[in-house]
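One chain of protein is taken out of this complex; the other chains stay put.
All chains are identified by letter, namely A, B and C, in their written order; residue positions are counted from 1 within each chain.
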Amino acid sequence: MTAVPPIYLDHAATTPLDPRIAAVMSECLADPSLQANPASAHAPGRAAAARIELARLQVAQLINAPPESIVFTSGATESVNLAVLGAARAAGQVRRHVVTSRIEHRAGLDACRQLEREGFDVTWLLPDGEGRIDPGEVAASIRPDTALVSLMHANNETGLLTDIGAVSAVCRDRGVVFHTDAAQSAGRIPIDVAAMGVALLSFCAHKLGGPKGAGALYVQRRPRPALQPLAFGGGHERGLRSGTLASHQIVGFGAACALASAALAEEPARIRELRERLWRGLQAAAPMWRNGAPEPSAPGILNVGFAGIEGESLLLELDGRLAVSSGSACSSAMAEPSYVLRALGRSDAAIQASLRLSLGRGTTAAEIDHAARLIVEGVRRLRAALPEGALEHIV
Amino acid sequence: MTAVPPIYLDHAATTPLDPRIAAVMSECLADPSLQANPASAHAPGRAAAARIELARLQVAQLINAPPESIVFTSGATESVNLAVLGAARAAGQVRRHVVTSRIEHRAGLDACRQLEREGFDVTWLLPDGEGRIDPGEVAASIRPDTALVSLMHANNETGLLTDIGAVSAVCRDRGVVFHTDAAQSAGRIPIDVAAMGVALLSFCAHKLGGPKGAGALYVQRRPRPALQPLAFGGGHERGLRSGTLASHQIVGFGAACALASAALAEEPARIRELRERLWRGLQAAAPMWRNGAPEPSAPGILNVGFAGIEGESLLLELDGRLAVSSGSACSSAMAEPSYVLRALGRSDAAIQASLRLSLGRGTTAAEIDHAARLIVEGVRRLRAALPEGALEHIV
Amino acid sequence: MTPETVRYSARVLDLFARLPGADVLPAGVGALVTGEAIALDRGAWIRFDARIEGERIVDCVFRAWGCPHTLAAAAWVTQELRARVVQDCASLDALRLARELDAPAEKMGRLLVVEDALTALLERARAVQ
Partner (left out) sequence: MTPETVRYSARVLDLFARLPGADVLPAGVGALVTGEAIALDRGAWIRFDARIEGERIVDCVFRAWGCPHTLAAAAWVTQELRARVVQDCASLDALRLARELDAPAEKMGRLLVVEDALTALLERARAVQ
């Protein structure tokens, strides 16, 4: 790392903790009256529990849900697994079919692969070339034995939104439980579970300015989807998630949701404008392309490819000055190319040539302009070393 | 809650966060260079990952394990479930038998109940009247199809220790995976997984001065027990525990383990001395009794019963001045009497009449003396209202 | 346990703190009657002692083993009985106790033990009239 901190354009991987949240959590960590186990009956236990219930309300309000419908977890991976494995396993022997897509985050993808190992039949929907899932295909794939439909709200590589309203209408009609992974949309665009009509919705704190290691699963109350817990013992969180609640984490999550709610009026438009400014600034690195349609999207993500570029080299070129992800998922394992971009029909070389740039609360226009300059310079230097013909072939 | 904070004697439920740990975590939360996703390849991601690896070393050293054998979780409940459900499910169709005890924490108990629902055959060992599990009975209950033996190290209601060395020797001979739940012993007494020879060991941060919501599972490397993950996606923690790692939580866990290690030379003796001082101080409330043998134990817990006392009334009598648990488990649900004390052969009335007093790092002799006085006064006031004969019957 | 289930009404807290009537009957005129109910399994043991003059209860005390609601209920009953006509006490049942103390549903079992002790007391009282 250099002395100047790198420009952070990886908000899709995680958002820096909002300093106001850090302050709230630090207070909480240091407050002697909040140290007890919230499950304990004594006065300090009740004090900790009261703070948690306040946070539960803040988290619920972000998605317009009643507080009793919020189950606290350790993150979106746990929430998604509790929803997907939990709903399918609870459906048991009768309903053994699940519908999902090839562009889910690994949490949803790998949970469904596990269901296949457990004997479930999984329908894997593909997006169109622009990255969009067609609600019509969801309707067409539902069967009498379908236990669950699980589709993400905003994709973590393209930011593209699935039409949740349309999908849940279909699922309601057919009496199928619908789960959506909203880790990339919660706190970034307005979400109203009542209006959406989803049965289960997963999200987490560290994508909206809150702490890592805190997540939530919204569980509709009427009708209440049956869920088998992932872990057992103690029966906290209405039996769905056992284990001592981490007060400071939940308090931080709640405060982050309150701040995010307050910012939802202006922030999405500001971020969208910055994203397009970045896209314009990168045109100097043409030939290039955009992975996935620009809209409808959670506005923070720009996924771009540069002809003739190899992703790992471009990342090293930018290392220490710009923090971004390669064409691949949350954890930029360069090993195998992004399965999401593959599902969009991109060649492996084109995926290798792609970057995921993701903006967030702290991002400024100055950072965007500087980042665009750095990327354009890097692309030019690497292209200068290309063999003849490579620029045309690596697309 | 009164103005004076109550004396905290509920360290078995959770320990107050050590102020030094609170400081370390607050720094971590506020440090701009530690905000990235530790799974990200860029410089800030690597910086966060480096801090996590340092913490992994500190956590490993507390139990004399190599860092690669530590899997970070969200707490002991998750660790215990990953070990119990994970090992049994991985053993699959061939080995369908599990050995555990009736005095495990709910995490182990309920995980084994779930295994019964999944078709596993579970042998439930009972302790002797003093609360001790006999390794001989473990040996006798192992069968050719036994997949797992899971027994807690220190019991969370009596503090009594199981002879882990003897049990793991038996399990090694018979080729059975052995898991121990060390949530109540880790950081409170010396633990050496190498010497113990256990395959799996669970513990968490918030019982040793660290943050709630952070736990670890030790997984022996050679032979490496097969485990099926509880949740899937991303394959963090060598595929055993997916999800973005909570850097600040893990850093706090590591620092807490380092502090606990340093204190292991004197602290157990000091706590044991205070526990006996408390026992002596309570004699003024005779007739009374001790639940479980005093030794061998993790020294922080004194579980006592007072003839003619009803636990809920005694807790209310002490409420706001003394934070303790009733005769029941971690979360003092007064609803049904402690199954642990039941397993010790106590009557429901006697269990109703019991308190769990648990000491820890901050506990002082002055607090102990004051707490004893408060309890004795409370017991006397309630006994003054007893019907004739009750004192003799409620034991 | 959720904190809710351990919250007590102001009246329960006050009665529990003072335990009025947790006493032995002072000497005096009139017939002595006792009503007792024991249910260790339900966690309650209540004994009422009263002094009866004619059809009036001139004094009443209790002794009890039980949870705060049980003790508060017994104390409340002794206050209510004093100077009452025996006939008028029929309405003091477990439901009434639950309302007066606003006790959670799971406490009904114990309040029924209080009711049993009271019923036994009133029977004796009627007998000695």
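The working rule: contacts are C-beta pairs under 8 Å (C-beta built on N, C-alpha and C of every residue); 3 or more make two chains touch, one makes a residue touch a chain.
Nothing here was measured: the structure is a model prediction, and the numbers come from that model.
Q: What subunit A residues would touch the chain not displayed?
A: 308, 310, 312-313, 316, 331-335, 347-349, 352, 381, 384-388, 390, 393-394
The criterion applied here is as follows: only the chains that are shown with their structure count from here on.
Q: Using C-alpha centres only, name the chain that sits farthest from subunit C.
A: Farthest by centroid: A.
Q: Using mean C-alpha positions as chain centres, tell me how far subunit A is from subunit B in Å, no decimals.
A: Here subunit A and subunit B have centroids separated by 34 Å.
Q: Could you please state the distance in Å, as a whole number, between where the Cα atoms of subunit A are centred and where those of subunit C are centred?
A: Using C-alpha averages as centres, the distance is 59 Å.
Q: Mind pulling the subunit C residues that touch 2 or more other chains?
A: Residues 1, 6.
Q: Can you list the subunit A residues in contact with two or more other chains?
A: 39, 41, 45
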